[in-house]
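What follows is a single structure, written as C-alpha cells, with notes after it.
Only one protein chain is missing; all other protein chains are in place.
Which chain is which? They are A, B and C, in the order written, and residues in each are numbered from 1.
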Amino acid sequence: MDFGQYQNIVTISVYGSAIALILIGLYAVLIKKNLIKIVIGLSLADAGIHLLFVAIGYLKGGTAPIFSPSVVGENVTMVDPVPQALVLTAIVIGFAVTAVALSLVIRLYKHHNTARIDQIKSLKW
Amino acid sequence: MKNIIVIALLLVVGFYLVDSFNYIKFGDNRLGAPSDEKTVGAYYLNNTVEKTGVANVITAIIVNYRGFDTLGEVTVLFLATTGLGSILYRRRKEGEHEERVTKESSYLLQTGSKILFPFVILLGIYVFIHGHLTPGGGFQGGAIVATGFLLMLIAYKNFKLGHNQLTWVESLAGITFVSIGMWGLITGGTFLENSFIPKGTLNSLFSGGIIPIIYIAVGFKVAAELTGVLDILLSIKPSKIKK
Amino acid sequence: MVISPVHYIAVPLLAAFVIPLFAKLNREFVRIIPGIVLLYLSYVSIVLMNQVSSTGTISEVLAGWAPPFGINLVFSAFSGFLASLMTFMGLVIWIYSYRFKKIDDEPALKFYVLFLMLITGAIGIVLTGDIFNLFVFLEIVGISAYSLTSFYRNRDGAEAGFKYLLLGAFASTLILLGIILLYSSIGTLNMADIAQKSHLIPTSLKVSIFILFVVGFGIEAEMFPLNGWAPDAYSQAPGPVGAAFSGIAVKAGMYVIIRLIYTLFDIEGSFQFLIVMGLITTIIAEVSAMKQTNLKRMLAYSSIGQMGIVMVAFGIGTREAIIAGLFLMLNHAIIKGLLFLSSSYLVYNDDNKLISSLSGLGKRLPLVSFLFALGAFAIVGLPPFSGFWSRLYLLLAAADKELIYLIAIILIIAVIEIVYYFRVINKLYFKDIKVKSDDVQKPSINAVISMSILGILIIAIGIYPDLVTSYLGNAADALLDKAGYIENVLVDINN
Partner (left out) sequence: MIIYVVIFSILAVLLVASALFAIIQKDLLYAVIATGVISLILSVMFFILQAPDVALTEAAIGIALTTIVFVITIRNTTRNEDEKEINSK
C-alpha cells in the first residue's frame, strides 16, 4: 500500500487518532466515577496503543508479510512483521485484563449495590 | 477543578507523545536495506521462508522466534479463566444444579444458531489449521470457535457445556505446547526448537515443522479458555436488590 | 536432559496445566504438586548457582534462534540470586499455606495455580533477556496478583483488587508505549542489544522512554506516588499472599528498575533520580506507617519504606552500595515474609486486623508472638540480627561517598521504625489479655515449621553475615559488568 503524495494526511490521521484515543481513555480512567466507564476508558487506551503499534510497523509501499504463492520469488517490500506479532499478544492480554476487571466490577456491585467509586468508600482512594 | 488539572496533565503528556513521534516518521523504512539486517524485522523477512518453511512471517514470529511469548500469553488467558472462576466463585447449595440465567430465546434465534453453529466452528478450525499459510491462526481461530459456542450458550438455556471436556481440552493443549518445547530440550537442542519434524515445502498444508502443530494446540487452548470465560460470566446469579 | 534456566518457567507451567487434571483423581494433588515443583526448582537453583560461580553467566537461547532474533534467558550471579531467593521464598510460603485453613475453605485449586504462577511470572521477569517478554511475565504476575488479592471475595478484597488492577493496567499501557518508542527507534527488543544501541536514540526520546518504563514498573516496585495499591492489597489478600507480594512480586519490579538504570539506558542523573525517589518513598511510607491502626497496613507501609531504602542503596551506585542493596532485598524478603506470615495468625479472627486487638496475645500465642518480635527486632536493624548488617553496609557505603544527609535520614527512619514496631511489641507482651483463649487460632505444624525456618535464617545470617556477603559480591560484580552482560548474550552476533 502506498499513499503517494497524501502521506502527510494519513500520518496525521493515524498518529492523531491513536494519541487522541490514548488521551481520551486516560481521561476517563482519571475522571469518571463509574467503574464500567473506567474499564471502557482502559480499553480505549489499549485500542490507541494497538493502532500505534501497527502504525510504526507500516512501510511505504509495503505489503502484508505473507509469502503466498503469488508473492514468492517476486521482489516485494513488506511491512515490518514484529510490531504486528507484538500487537497480537497485546490484544489477547488486554482482553484477559478486561475480563478480570469486569468480574471485579460485578463482585463490587454485589457487595455495594452500586458501581460508583464515590459510593464505595470502605478503602481510601 | 480536578477536571482542569487532569486535562492540563493529559495535554502535557499528549504534547510529549506528539513530540516523540516527530522522531518516528510514519511509513519510513526503518528495516534498513535488505542486505544489511539492521533490525530484527528485516532478519525475519529475509530468513523465515528459508529457515522455517512457513509462508506467514507473523505466524513464524509468534510461534517460533517469539514462541516463548506465546506460551506466556496462553498462560495469561489461562490465569484469567482461573482468576475469573475464583472471583465469581459461588458455593453451590445442596442439590443445586448449575444453570445459566439467560432467558429462553426466540425460536428464530434458536434455529439460526443451530444452523450457524457448525459453520462457525468449521471456520474457526479452518483458520487455525491454516495459520502458517494465510492470515489468522490459533488466537483468531480460537476466538471464532468461542463465538460459535457463545451463540449456543445464548440461544439455548439448556445447552450443556461439558466442564470436564473443557478442562481436558485446555489442559491437554497446554501440555502439548510445553511438551513439544521440552522435547527440543531433551533431544539436545533448545526449548521449542523447530528441528525434529521436516519443514516440508512452502505453502503446503504440511510445512513448517512444529509450527502448525503448536498453533493448532494454541487454537484449542484459546477456544477452551475463552468459552470458559463466557460460561462463567453467563452463569452469574443476578444480584438481589437489597433495598 | 541438562538443567538449564528454562526449567524455571517450563516446569511450573506444565504443572499448572496438569493440576486441573490431577485434581479429578484426588484433591490432595492440588496442594502437593506445587510443592514438588518448588522443591525441584530449589534443586535447579542450587545446580545453576554452582555452575554460575564456576563458569560465569549462563545465557540460554530459546527456540534455537540466537539473540537478538530469539528470546533468551540470562542467569547471571545477579539475576540468579534473585531467582533463587524467589524460589526459596515460594517454597517457604508453600509450606506455610499447606492446609492453611482459610484457603482450604475456598477453591484451593485456583489458589495454588495462581500462587504458582505468581512465582513463575516473577522469576520470568528476573531471568528474561527480552523487554517484551518481560512485559508478558509482568502481566502473568499482575493477573495472578489481582485475583489473589480478591481471593476471599469479601467487600474490601474486591475493592483492593480492583484498585491494584487499575494501576496495573495503567502501568501496562505506559510500558507498551515505551516499547513502541523503543522498537521504532532502534528496531530491537533484546535487552543486551538495546544496551548496545541505546546511544543511537536521541536523548529527549531516550528520556521519554525511560520515564515511561520507570513509572510503569515503579507501580510494581511500590515507588512513590504509585504505591496506593500496596496497603490495600497487603491487608486484604490472604496471609501467605501478602508475604509472597513483598518477598517475590515487588522484588521483580525493583529488579526491572535496577536493570533499566544500570544496563539498558545510561542517562545522566538517573542515579540521583533513584536516590531522590527512594527517599521520598521511604519518608512518606514510614510516616504513614506510624499512623496506622491496622497491623497489616502498618506492615505494608513498612514494606514500601524498605523498598525505598533499597532504591536509595542502588542509587548510590558503588559496589559496596549494591552489596548493601542486595543484602537489604534479601533481608526484606525473609524478615517481611516472617512478619507477614506470623501476623496472619495474630489477627486471624479480626476482620479489621487492629493493632489494639493484639493486647496480651504474647501469652496466648507464645511462639507466633516470639517470631513476630524476632522479625520486628531484625527489621529495625538491631544487632545481632541480619537486618543490622544490611543497614550497616548501607551506612558505610553512604559514608564512602560522603553523603552525610543520607546517613542522617536513614538513622531518623530507623528511629521511626523502632517507635511503631515497639508499639506493637508493647501491646503483645505488656498489656492485659483481652481475648478469650478459644478466640485465637493456634498455628498449624507446617506454619510453625516455615516460620521457624525464616527465624533461624535471620539469626544465622545475623551471626555469620559472611554466609551471604561473598555471594552478594559476585552478584554486584555481575550487575556492574555491563560489557560482560552484552558480550555473554550476543556472543554469536559479535563473533
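The definition used in the following text is that a contact is a pair of C-beta atoms (placed from the backbone, for glycine too) under 8 Å apart; a residue touches a chain by one contact, two chains touch by 3 or more.
In this text the structure is predicted, and so the values were computed from the model without any measurement.
Q: Since one chain is left out of the picture, which of the remaining chains does it touch in the full complex?
A: A, B
Q: In the full complex, which residues of chain B touch the absent chain?
A: So the residues of chain B touching the unseen chain are 56, 58-59, 127, 135-137, 139-140, 143-144, 146-147, 150, 226, 229-230, 233-234, 236, 238-239, 243.
Q: Where does chain A touch the missing chain, residue by residue?
A: Contact residues on chain A toward the absent chain are 1-4, 6, 9-10, 13-14, 16-17, 20-21, 24-25, 27-28, 32, 34, 36-37, 39-41, 43-44, 47, 50-51, 54-55, 57-58, 62-66, 79, 84, 87-88, 91-92, 95, 98-99, 102, 105-106, 109, 113-116.
Convention: only the chains that are shown with their structure count from here on.
Q: Thinking of each chain as a vertex joined to the chains it touches, would you call that graph a line, ring, star, complete, or other?
A: Complete.
Q: Based only on mean CA positions, could you tell me how far chain A sits from chain B in angstrom?
A: 16
Q: Can you pull out the residues of chain A that are in contact with at least two other chains?
A: Only 22, 26, 56, 82, 89, 93, 96-97, 100, 104, 107 qualify.
Q: Scan chain B for residues touching two or more other chains and write them down.
A: 17, 24, 30-31, 39-41, 44, 66, 69, 73, 76, 79-80, 83-84, 87
Q: Over in the complex, which chain C residues touch chain A? Could you list them?
A: Within the complex, chain C contacts chain A at residues 132, 136, 139, 142-143, 146-147, 150, 153-156, 158-163, 165-166, 168-170, 172-173, 176-177, 179-180, 183-184, 189, 232.
Q: Using the touch definition up top, name the residues of chain A that touch chain C in the complex.
A: It is residues 22, 25-26, 29, 35, 38, 42, 45-46, 49, 52-53, 56, 82-83, 86, 89-90, 93, 96-97, 100-101, 104-105, 107-108, 111-112, 120, 122-123, 125 of chain A that touch chain C.
Q: Note which residues of chain B are touching chain C in the complex, please.
A: 16-17, 19-20, 23-24, 30-32, 38-44, 64-69, 71-73, 75-76, 78-80, 82-87, 89, 164, 167-168, 170-171, 174-175, 178-179, 181-182, 184-186, 189-195
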